[in-house]
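Heads up, one of the protein chains got dropped from this complex, but the rest are sitting where they should.
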Amino acid sequence: MISNERGREAGMIRSLHPGAGPSLAVDVTRALRDFQLRAEFTVSRWPLVLLGPSGSGKTQLLRVIAGLECGGRGRVALDEEVWQGERTFVPPHRRPIGYCSQEGDLFPHLSVLENVAFPLRFRSGLSAQERGDRALEWLERLKVGHLAKTAPSAISGGERGRVALARALAGAPRLVLADEPFAAVDQAARRELCRQVALGALLGLPLVWVTHDPEEAEILGEKGLRLELENGRMRAVSGYEP
Amino acid sequence: MRASGTDRRAPSVPRRSLLRTWGEALLALVTVTVVALSAQARTRLVVAAASSLTEVVGEFEAHYETLHPEVDVTPAFAGSGVHRVQIDRGAPIDVLVFASRGQVDPLVESGRVRRGDLVVVAENQLVLVCRAETALAGLEDLRSRPGLLIAAGDPVRVPAGEYAARLFEHRGWSPALEGRLVPAENVRQVLRYVETGVVAAGLVYRTDALRADDVVVAESYGPDDVGAVEVVAAPLLRSDHAALAADFVTFLLRPESAEIWTGHGFALPARSSADEAHR
Partner (left out) sequence: MTASPFVLSFVVATLATLLAAIVGVPFAFWVARERSAWSRVLESLALVPLVVPPVVTGYGLLALFSPETGLGRFVTSIGVPVVFHWTGAVLAGAVVSFPLLVRSARAAFETVPPAQREMAATCGASPFRVFQTIDLPWAAAGIAAGCALAFARALGEFGATLIVAGNLPGITQTLPMAIYDAIFSGDYDQANRMVWVVTAVAVVLLLLADRWERRVRGLRREARGR
């Protein structure tokens, strides 16, 4: 269903896709500066690609799922676990997620390795040594193991995206939220990175991937689900059909 | 959604600089270790003394401690006004030695000092000082030379200032009205103003004038002009060491103490010397 009128509610999409992974249910209404964000869906087939032009509300939706936006009403649940409901709001640090923002937002006072090991400080009972080993494994899976001792300020945009992804994945999250991790890289390189990353680390993970590039959506959503957003409203879905 | 830019560098805090910052901070802060406080074995007797009495009280402290090694005489030096506030607020002061009665009266009224306990331990004299090259003949001379400034203690807080105010009143002259009075926080400040030439003359105690190198006494004032300039002492009623406090005040009146007073330029009070003569 396609509708371009601002402020009107978009069509609703629910449970189109039987799948094996965990099930994410989102039902959110949220006033943004220019329009209203309205999203209602339940997915259990992964990865989920959120496609839409800049300013369509993708990041906002992701932030709602992560618990970084606490205003507005709605419901967010992963399987039976309600993260946001009428009287519940689980703060972000209690949601088993991995989040990767556009800028990467690596911690500049920590080395690359310490950045990736960071979630393990809170989400694992591992010793410092074990956390370092685990973080290094992730860096190597994303082909940036050689940067372990480097400062985040000294690495390139593409590398920063990989490190940020490694950090999002390291804490063994039950849901990974990635907001255009390679936004800093030019288009051709970005698509190549996505291909590598998708194959190397993301396959089969419960992942929400945000992008404004349809081709990137194709690459990642090949096996999963695509959800398009425009002006805060979901516009179309494609991907797996039962 | 954030605007996309070409350069999305994460903010960079060089890691080492942060560590160094902490290191420097620690170095700067923990320069000294905490001094271990040894238990106070001796009885502490706190003597609140006017700043103008610093030297003479220091000498009494030493003498008293030789006589009573178990007592630790601890002088506290400040303007009498400060001491009055501290005593009013219950600071642990045992004895007061002030340069005038003026600051003691409110303490008598508020029940901190018994009037009968107040004794005159020494007498001083108000004098006009100037630098030798100023060659002043006295207050009248100063008065007739417009443009020359005079410094005196602030009469509200500084006992020497009270006497100065009395002198001005007695002579029927108000240098303040002529804009020629420079008020000071204490007599030492008056001396400093005179020594440095900020003012032409100052009103101080004889004892202070004797100690200063660069000033001469131009004129002295007797009881007729300003009343008796008395150094008074009293034990405080709420002292934890009342007997000791009373003993210290008595000690200031002893014959052997007379030498200390006169040695610093004080005169002995007429009454108390008479008292001493009876013993």
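Assorted remarks:
Read from first to last, the chains carry the letters A and B; within each, the first residue is number 1.
Just so we're on the same page, a contact is a pair of C-beta atoms (placed from the backbone, for glycine too) under 8 Å apart; a residue touches a chain by one contact, two chains touch by 3 or more.
Keep in mind that this is a model prediction, so the values were computed, not measured.
Among the displayed chains, contact with the absent chain in the complete complex occurs for A, B. Among A:V28, A:V49, A:A66 or A:V163, only A:A66 touches the chain left out of the display.
One chain is missing from the display, and on subunit B it is touched by residues 8-13, 17-18, 21-22, 24-25, 28-32, 34-35, 37-38, 40, 46, 48, 51, 54-55, 74-78, 82, 85-86, 89-93, 186, 188-189, 191-192, 211-213. Those residues of subunit A that touch the chain absent from the view are 66, 68, 91-93, 95, 97-99, 101, 103, 105, 107, 109, 118-119, 121-123, 167-168, 171, 177.
One rule holds for everything that comes next: only the chains that are shown with their structure count from here on.
One finds 74 Å separating the Cα centroids of subunit A and subunit B.
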